[in-house]
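Chains shown are a subset, placed as in the full complex.
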Amino acid sequence: MSNSVFSSFETVKFEGADSSNPLAYRFYDAERVVMGKPLKDHLRFAVAYWHSLAMSGSDPFGGPTINRPWMAAGDPIAQAKVKADAAFDLFRVLDLPFYCFHDADMAPAADTLAETLKNFHTMADYLGEKMQSSKTKLLWGTANLFSAPRFMAGASTNPDPEVFAWCAATIKHCMDVTKQLGGSNYVLWGGREGYETLLNTNMKHELDQMGRMLSLVVEYKHKIGFDGQILIEPKPKEPTSHQYDFDAATVYGFLKAYGLENEVRVNLEANHATLAGHSFEHEIATASAFGILGSLDINRGDALLGWDTDQFPNDLWTMTMSMYHVIKAGGLGKGGCNFDAKVRRQSFTAEDMIHAHVGGADLCARAFLTAAKLIEDGKYDAILAERYAGWQQPGAQAMFSGKQSLEDIAAWAEKEGINPQPRSGKQEQIENLLMRSIYTDKI
Amino acid sequence: MSNSVFSSFETVKFEGADSSNPLAYRFYDAERVVMGKPLKDHLRFAVAYWHSLAMSGSDPFGGPTINRPWMAAGDPIAQAKVKADAAFDLFRVLDLPFYCFHDADMAPAADTLAETLKNFHTMADYLGEKMQSSKTKLLWGTANLFSAPRFMAGASTNPDPEVFAWCAATIKHCMDVTKQLGGSNYVLWGGREGYETLLNTNMKHELDQMGRMLSLVVEYKHKIGFDGQILIEPKPKEPTSHQYDFDAATVYGFLKAYGLENEVRVNLEANHATLAGHSFEHEIATASAFGILGSLDINRGDALLGWDTDQFPNDLWTMTMSMYHVIKAGGLGKGGCNFDAKVRRQSFTAEDMIHAHVGGADLCARAFLTAAKLIEDGKYDAILAERYAGWQQPGAQAMFSGKQSLEDIAAWAEKEGINPQPRSGKQEQIENLLMRSIYTDKI
Amino acid sequence: MSNSVFSSFETVKFEGADSSNPLAYRFYDAERVVMGKPLKDHLRFAVAYWHSLAMSGSDPFGGPTINRPWMAAGDPIAQAKVKADAAFDLFRVLDLPFYCFHDADMAPAADTLAETLKNFHTMADYLGEKMQSSKTKLLWGTANLFSAPRFMAGASTNPDPEVFAWCAATIKHCMDVTKQLGGSNYVLWGGREGYETLLNTNMKHELDQMGRMLSLVVEYKHKIGFDGQILIEPKPKEPTSHQYDFDAATVYGFLKAYGLENEVRVNLEANHATLAGHSFEHEIATASAFGILGSLDINRGDALLGWDTDQFPNDLWTMTMSMYHVIKAGGLGKGGCNFDAKVRRQSFTAEDMIHAHVGGADLCARAFLTAAKLIEDGKYDAILAERYAGWQQPGAQAMFSGKQSLEDIAAWAEKEGINPQPRSGKQEQIENLLMRSIYTDKI
């Protein structure tokens, strides 16, 4: 085993709810069978290479506070290998089944496209080797098409077609590597796919550019026989003033506009939901309603702040209801729960990194177990079913299924002299029921 | 002429930019020909029956401050006629070419569906008579499916199918009356089509209900030969916690999901854009990009407040850029500019009502004239065209049109060793150019 | 016992965490002794007359859904008595120790000031009688100086001095009645004390008017020997665009400006904190730091909505940390926890009202018990103490207490060549610790 900043930590173990060990899982019992399969196969946790290995703690008003050995000056490839060794050591400590990366996280950029791609393949091979002796698999790969200055006016939506071509080349290689490493999904986050100001933007042209790129990606996926999912990650803004992939509903419309709704799904992030003015569970329920739920980026934002804080999650209510909607949607399939969360700028120690993941994984596990129990118990679902029961009646079904015209329905309503009566929405009763289910650790 | 609260006011006239008369139009010269037709035919201003005749000045913490004669106790139909007389007197004073109504604004609700519909037709006939001797036409009609308690859990999305039937009957009659009165559009605003809490909501079922109702409406439109537009008015929330017609992009996705994108367009409101986290011009540009721009609700919100303030507009920059995007989209067609704006609670006098409309119409007219001049001048458009000029090159067009695969483009990029260079986005230069154009009254 | 809408409900009893009775308290064991006194004396729960008896379920887009017998037409005083009977029946059912009122909640307004005051005293006497046979006491009284049209431009801050005088008269009588009924506090909420638009406002004059009124109130309190607290309730906006009592810090500055910081404290509301961009616990900690914590209005807002939703609380984390800061501040003293929360518009049944209060009281009780346990356990406080331990050193104390000048400190720092080293802020570790403490029902 390599001698990394994480090598002194033992592998975190499940010890149960009563454990007082802060570096043990209390709820994440990976092998516990729930709803027919082990918890780990429901949740498919992943560690994010960028947040956990590449973040330096800088913010718009301050410099780096997290100084890892691989961030020091040195031969880029050698340092990238030190970083990779630490990454796999972290995976060992956390004992989570997946990881995710951007090309730029795991391989150094160089001065030219050719050298940059060469570095990327060098490191892809190195990661492949590391994976031989690791239990951790690749949940998804993606390309960073937002950090470098060439993307300042967009990636596939750039006014300069050469930037589009650069992106195409980068994505092609990133898809190749994702397939090579056995990834389950390929993700696109359009951090600069939007506008800084509408004043200098041709929105229609940019949307068409973005649609073209996505079509190219889907076509290439089929060509190389990549059997993972293609995922778009919605976010409304930041760093842009407006990002075209605003939220799940907007992405659905975009996919329909370019005929890609059966080829592409969404990777939903909690904090991005907050920035769009939605709850995480809303985004999940929306994607589910439109049949495009793909995977989750686990974190939390701060509703009182207007930027992407990407904190580790600690809101049990939201996470439980999110998991409820995931289960109702049929689960995450090839997707998973990627910790797109970073330790706070003041939490610069390696120990902080472990604590953060342990708390986050445990919260999600507990939320999933509670959601499963809630569904198995059935009381909550019964309240919902009862609320919509009227629609099961034959007359209502006839209206619903399109067998009656507006005139037919109007004529019936007038003839019957209908006078629909109010029924309580029971919000407080439901909230009380859920408080009992969510805020207990007897699961 | 009737003796209404507005009868003492003269018809407002155009007097030019140098007029010091606060009750004259300084920019709204209805007959001024711009881009080939009179200003009035571009803008198609409408007075809103609800805000201008039916609002009482109450807010969540206070009661009515605006007491009009028709709000006093009395025979409902008689009072509705007093209100209608005042309405047409207001139209005369403002000399604007259109008005809009909800069924509930112009006819009193009764205890039963049958009586309510009867009142509605009685008043529709009365309005028809009034229109004989008025220059003011109907821009659009709509049904109020949110105020009555029966709609508390939604209109077409209600868990109770009888409410759906009630809505169907109401909409049918409202479409009939809109056609009868020569309306150019029929609008649906889904004020309660969403959820108060996701906890008691079956989102997929409700979306399907809403899709069904819209399909019925479109089918009926064709059946009766109504040649106006069917419009949905997006709003993200309020009074609901979430409204399904969140914004233009969301509505587009919804229309695509139910195959209605060629049948239905959007009626965009400035304040609703603000609540969704967008600028008004963004919403217009989005609807334009997706080919669903229908009509405008003119007002403004307050970005520092979280509710629909529906104020009369006074932001010249936003309105000018909004009109710029309207012109670029080919104009409003059968749509128009409806003043969905209400006087403040403290502005309870009839005079306040006139001032408010004069200021609003003048701002929009000035904005339109400036936008037209900006386009005719061409400097601004030239900057935009130059920014995307690279996409006119043959190689770029080949990529854009789908003649090349991801691999083709990647191979070319690698072979060429492309290295796209940064170009200034020129935001400040463009803003300076626009400040010169917008903040001058020499138009 | 009267035959009210609440008379069919049994008094809610404490049954413990394992009870499955939805109308039992699971954590609110009123007599349980914690930190030296019964839980009920720490929390001092109060039922709000306005939200629980006077709300009709209307919202800005819809009419009443909650129709109680006393809202029907009838003799105003007779109906006010029916309402009062129902109120005391509700207090009996909930078995909470206090209630709160506005003058306008419990007595009908009349056409003149004299009649309005007469009605108020009539009903005050009636409430006094009811209290003879009830366990429920008055936590606080207040005057509604925002609903009537005369307050549309402010109460004490009105441009019209006659409105100021009207308020003075009303407050005088309301203070008299609060004293008569044994109230522990007198509260002022300045719902219209601010501006709708700064454009027509003389802010300095209005602040001076508000300062004058508060000075009159304090003077009168001493004159009549009222030994309760005078409380201001901060809120940033709504119904106004800006309310002068924006938040706890702003109120503190206002009190200092008019020399009233030792005479007046704050009544903090959770939802008002949200609207001001703060957490509830932040507001409590701020008031505590400035020595002006008075009482709490218990509810919750929705951070995704921009208005005062006044929902019953269900966020255990926030409530626990709020109670932690209350205990750290020395408790609520004469203040208490008033349920300034209303059932949702769709929750119109009497049963909903009971469920809502039971859930809310239980959440607060659980939060208090957890906070007390957290403090008694000591681990959390120890982490905090350790973080600031450096300030206990003599050199640091000398700086802190003002014994050294800027030059002294600079000279020392330069001479020593200090180089302060980073220490982890341990946010994730602390959050994990708190998750264990808060999300367990073993208390």
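By letter and in written order, the chains are A, B and C; residue numbering begins at 1 in each of them.
One rule holds for everything that comes next: a residue touches a chain if its C-beta (ideal position, glycine included) is under 8 Å from a C-beta of that chain, and two chains touch if they have at least 3 such contacts.
All of these numbers come straight from a predicted model, not from anything done at the bench.
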What is the copy count for the full homomeric complex in this file, when 3 chains appear in place?
4
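Note that only the chains that are shown with their structure count from here on.
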Compute the rotation angle for the C-alpha superposition of chain B onto chain C, expressed as a multiple of 5 degrees.
180
Per the centroid of Cα atoms for each chain, what is the distance between chain A and chain B, given in Å?
36
From the mean C-alpha coordinate of chain A to that of chain C, what's the distance rounded to whole Å?
39
Mark out which residues of chain A touch at least two other chains, giving numbers and ranges.
277-279, 422, 425-427, 431, 434
Please give the residue numbers of chain C that touch chain A in the complex, ascending.
22, 26, 65, 274, 277-279, 303-304, 312, 314-317, 343-344, 346-349, 351-352, 355-356, 358-359, 362-363, 366, 422, 424-429, 431-436, 439-442
Quick check: in the complex, which residue numbers of chain B touch chain C?
57, 59-65, 146-149, 151-153, 191-192, 196-197, 237-239, 241, 275, 302, 304-308, 344-346
State the interface residues of chain B toward chain A in the complex, per the touch definition above.
112-114, 117, 149-150, 152-153, 158-166, 168-169, 171-173, 196-200, 202-205, 207-209, 212, 215-217, 219-220, 223, 236-237, 242, 246-247, 249-250, 252-254, 256-257, 276-279, 281-282, 285-286, 288-290, 321, 383-384, 387-388, 390-391, 393, 395-396, 399-400, 402, 405-407, 409-410, 412-414, 417-420, 422-423, 425-427, 430-431, 434
